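Structure incoming, see below.
The complex is shown incomplete by one protein chain, all other protein chains being positioned as in the whole.
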Amino acid sequence: MLLKNLLEHIGLEPGRLHFSWISSAEAAKFVEVANEVNQVVEELGPARFLVKRKARVA
Amino acid sequence: MLHYTEKIREIAGRLLKQGVVDVFIGYRKGSVPMMNNPLLIRDPGSTDLLYWDSNCALNLCNYLTGRKDRIGIVATGCVSRNIVTHIVENQISRSQLYVVGIPCTGMISHRAVIRAVGGREIIEFEEQGERFLVRGRDFEEIFEKNDFLQSNCAVCRYPNPVLYDEMLGERVPGYEGDDVYRDVEKVEQMSSEDRRGFFSRMISRCIRCYACRDACPLCYCPTCFVDESRPQWVGKSIDPVDTMTFHLLRAFHCAGRCTDCGACERACPMGIPVRQFTKKLNKDVQELFSWEAGLGLEQRPPLDVYRQDDYDGFIR
Amino acid sequence: MTAYRVYSKEEWTSAVKALESHYQVFVPVKDGDFHLFGLLSEGKRPDFDFQNTHLSPKSIVYPQSERMFEYSLDGEDPDAHMLKEAPKDFSPRAIVGIRPCDALAFQRVRVNFDTPRYRDPWWVSRFESTTFVGLGCNAPEATCFCTSVGGGPFSEAGLDVLLYDLGDRFLAKVLTSKGDGLLKKALGGMEADGTLVRQAESLALKVTEAMPAVVPVDGLKDKSVLELFEAPFWEDVAFGCINCGTCTYLCPTCWCFDIQDEVLGKSGDRIRNWDSCMFPLFTLHGSGHNPRGGKVARVRQRFMHKLKYYLDKYNEGVQCSGCGRCVRSCPANIDIRQVAELMNSL
Partner (left out) sequence: MITFKLNGREVQGEEGEYILEVAERYGVEIPTLCHHKALEPAGACRLCTVELFDGRRTRFVTACNYPIWEGMEVYTDTDEVRRGRKLIVELLLARCPEVPIIRRLAEDYGIEEPRFKKDEDDCILCGLCTRICERMGNGAISLAGRGVGLKVTTPFEIQSDLCMACGACVSVCPTGHIKLEEITKHTVKPIPSEYDMGLRGRKPIYVPYAQAVPNTPVIDRDTCMHFRTGECKICVQSCSAGAIDHAQQDEAIELRVGAIILAPGFQAFDPGRYEAYGYAENPNIVTSMEFERLLSASGPTMGHLVRPSDGKEPRRIAWVQCVGSRDVHRCDNAYCSSVCCMYAVKQAVIAKEHAGGELDCAIFYMDMRTHGKDFERYYNDARDKHGVRFIRSRIPAIETVKETGELLVPYVNEKERVVEERFDLVVLSVGLETAAEVVELAKKLGVQLTEGRFCKTDPFRPVATSREGIFVCGAFQGPKDIPQSVIEAGSAAAEAGALLSEGRNSLTLTREEPQERDCRGERLRVGVFVCRCGINIAGVVDVEAVRDYAASLPHVEYVADNLYTCSQDTQESLTEVIKEKNLNRIVVAACTPKTHEALFQETMANAGLNKYLFEMANIRNQDSWVHQEDPEAATAKAKDLVRMAVAKVTLLEPLREAELEVNQKALVVGGGVAGMTAARALSAQGYEVCLVERAQSLGGQARNLYRMWTGENIQERLEELIEAVQGDENIRVHLETELGNVEGFVGNFRTTLICRGKEEVVEHGIAVIATGAQELKPKEYLYGEDSRVVTHLELDRMFMNDESALRGIKRAVFIQCVGSREPERPYCSRVCCTHSIESALHLKELNPDMDVYILYRDIRTYGEREYLYRKARLAGILFIPFSLERKPRVSLGQGALKIDIWDPLLCQDIVMNSDLLVLAAAIVPYGDQKLARMFKVPLNEDGFFVEAHAKLGPSEFATDGVYLCGMAHYPKPIDESVAQAQAAVSRAVTLLARQKIKTSGTVAEVNPLYCSSCGVCVEVCPYKAPTMREQGPFAGKAEVNPVLCKGCGICVASCRSGAMSLKGFGNDQIMAMIAHM
C-alpha cells in the first residue's frame, strides 16, 4: 500500500500498479484479474513514467 | 541554544574523565557561518572544541553505526529517535551509549537566511537567544529564529529526546498543530499529471551526489542498491528515470523508519526538497499503521512485522 | 594582441546575444537560490551580478554523463558487436562570465586529458572549441582562496578574454586571437582608452591584495608522500565526512570518471559518468577488494590527490583552483583550507 501510494503520489497513473492474492486453486480469479489489469492498462496506454528507454545523457 | 555549549563541554569532560565513555560525539563550530562540523573527542582536555547552536542539523546518529566503543553523544529529539531505531535495528547497543539529551528549539535553515539577505554572502553569524544576527561585507541584520526554522523543525512534535541518560535542560513544547503534513496534502490534491511534473522538475537538478542518502542515519547498508551491479538496479548516469528511481527507492527503504530529522534535505547541495518523498511515506505510515518511527525500543518498524489487521484494501 | 574594448552593460548584453549565431553561448543565470551556467539559446537571461555559479562550468566541456559508444547485440544487424562512436557536438561554444578560478581549473585538468601520450578526444575537442570569456572578481567570497593556489581574482590563465566590471560598464581585455575573434563577432563596444585600463588595473590590484584567506601550500612539495599518507590527522579530518559526492561534483578540477554499459534488449550504450573518490565503487577491484575501502582512506585520497600526488606528478601547482565551492557546500563542513594547513605544517 505504501509503495502504491508513493508511486501514485509521484505521478504514476492509478491503475498501473495492481496487487492481488490468488491461490493456485483460483484459476477463475486469475483470469478475471489478468483480464481486468489488461483492460485497465490498455486504456492507460503505453507506460512512459519511470520507463527508461535510451539514457538521456550528453 | 548556544547556552547548551558550556553544559555539553562540562558533561563530556566528566564522562571522559570518569571513563564512563571512551569517546564523545558532538559538534565543533564550523569554519563557515551556519555550518558546524561533527566532532569526536577522546581527550577530556579538548572538550573546549565542543560547540552547540542552532546549526547542528546533520544527524549525529550517523556516526554511531557499527561502533564498538562506549560513546557519549548529544541528541535532540529526532537524533534520539534515530538512536532508538539504530538500537532496534542492531546498529548499536543501548549499553554502549550515554545519551546527553538536548531539548531542541529547532535548527535554522541556512538557505532561508541566505534567501532573506538576497543571496549576499554572510560572513558572520551570531545567535542571541530567540534571535540571531547575520553580518555580511556591507550589511547586518537581526532575525527571529522562529521565522527561519528548517521546515521539518517548524512542525516537530518531538523536540525532546525520547531516550537519554541525562538532559541538558527543561523540556520544551513540541508543535501541536494538526497541519504537520500540509505540504504533502497540497501535493496530494494535485492531479496525477501535475504531480508527475512536480516531482520530475524537483529532481531535475539532482547531481546524484547521494548526499541525501549519506546524511541519512537510516542508510547504513554495507552496499547500497545504487552500488550493486548484479543486477544493476539503477543506472548511474543523470538520466531522469534513473534519478527518479534512486529517489523513490531511497525513500521507500526509509518507510516506517524515517523520523523526519531533515538531514537529507539540509545536506542536499542543490537544495532539493527530498523530504517530499519520505514525508508522504511518513504520513501514510501514520495513517495505515498508526506508527511514528523511533518512539520506543519495544517495537520494530511496521514493515518489519505482519499483523492480521494490516491494511489490505488494495489487494484484489 | 592585447587590446581593450569597453561596453556599457546594456551593450554587453546585446553583444552576448549577438554571439548566439556563432556559438553555443553559456552564461551565468539565476536559478532559484543560486546561479548556474545556462545556454542562452534556451531562453536563459544572463545575469552577471553574481559571486560564482553554484556548480562549476566543468560540465560544459566534460559532461557528467556522456554517451561514448553505441553498439548492437542483434546478430541480424550488420554492425553487430561493434563499438560505434556516439554522435557528438563539437561546434564552437563560448562560456561568457566564467570566473578566473574556473578558467584556471580547466588548465589544471588539461594535464590529465591532453597529454603527449594520451588524448581524450572528446574532452580535448570540446575544450578546443570553447572560447573562455572571464569575468574578474570584484568581491571574492570569504571562502575563496585562488591566490593561494596560483590564481587570482583577475587571473588571466586559461582565458581568451577577461572582463572587468567597472560599475556601469565592462572593460574587455582581449587575451588570445580566439578571444579577439569572439569580440569581433559580438556587436557594439568601442576601443577603450588608457584611463579605463588603468582604472581596471588598480581595481584588480586592490581586490587581489584584499583576498582574505591565505591557504599555505608552499611546503607540500617537499613533504614525503609516505609521511603525509600516514599522518595522524586523517581520522579526525574524516570523522565528520558522510562520503557524499558534493565536494567532488562541485569541484572544477575533479576529473575522475567511471564507464558503464547500459543494455536495453539488443542495443547498448557505453556511457561515462563522473565518479567520485567518496563513493564505495571508486577503485573497487573485480575481486571485491578496494584499496580505499573505508571513509578515512577515501577522504585522504581526495586531499592527497589534490594537494600532493598531482603536485608531484605534474609540477603544475595543486589540483585546486581555490574556488571554495567544496568549503561552502560540504554538508559536514570539511574544509580543504584547514586540511591543506594540516598537511603543509606536518
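We call the chains A, B and C, going by the order they appear; numbering starts again at 1 in every chain.
FYI, a residue touches a chain if its C-beta (ideal position, glycine included) is under 8 Å from a C-beta of that chain, and two chains touch if they have at least 3 such contacts.
In this text the structure is predicted, and so the values were computed from the model without any measurement.
Every shown chain that the unseen chain touches in the whole complex is listed here: A, B. Contact with the omitted chain, checked across B:Glu89, B:Glu141, B:Asp165 or B:Glu292, is made by B:Glu89.
Taking the complete complex into account, B:Pro222 is the one of B:Gly19, B:Gly118, B:Gly177 or B:Pro222 that touches the chain left out.
Checked against the full complex, the one of B:Gly118, B:Gly177 or B:Pro231 touching the unshown chain is B:Pro231.
Residues of subunit B that touch the chain left out of the display are 88-91, 220-223, 225, 228, 230-231, 253, 300, 303-306, 308. Interface with the hidden chain, as seen from subunit A, comprises residues 24, 27-28.
The definition used in the following text is that only the chains that are shown with their structure count from here on.
Separating the CA-averaged centres of subunit A and subunit B is a span of 34 Å. Inter-chain spacing, taken between the CA centroids of subunit A and subunit C, is 44 Å.
Counting partner chains per residue, subunit A has residues 52, 55, 57 touching two or more of them. Shown for subunit C are the residues that touch two or more other chains, namely 64-65, 262, 271. Residue ranges of subunit A in contact with subunit B, taken from their complex: 1-14, 18-21, 33, 36, 49-52, 55-57. Looking at the complex, you find that subunit C touches subunit B at residues 31-34, 51, 54-55, 64-65, 139, 141-143, 236, 239-240, 242-246, 248-250, 258, 260, 262, 271, 273, 276, 279-281, 327-335, 337-338. Residue ranges on subunit A touching subunit C, taken from their complex, read 52-55, 57-58.
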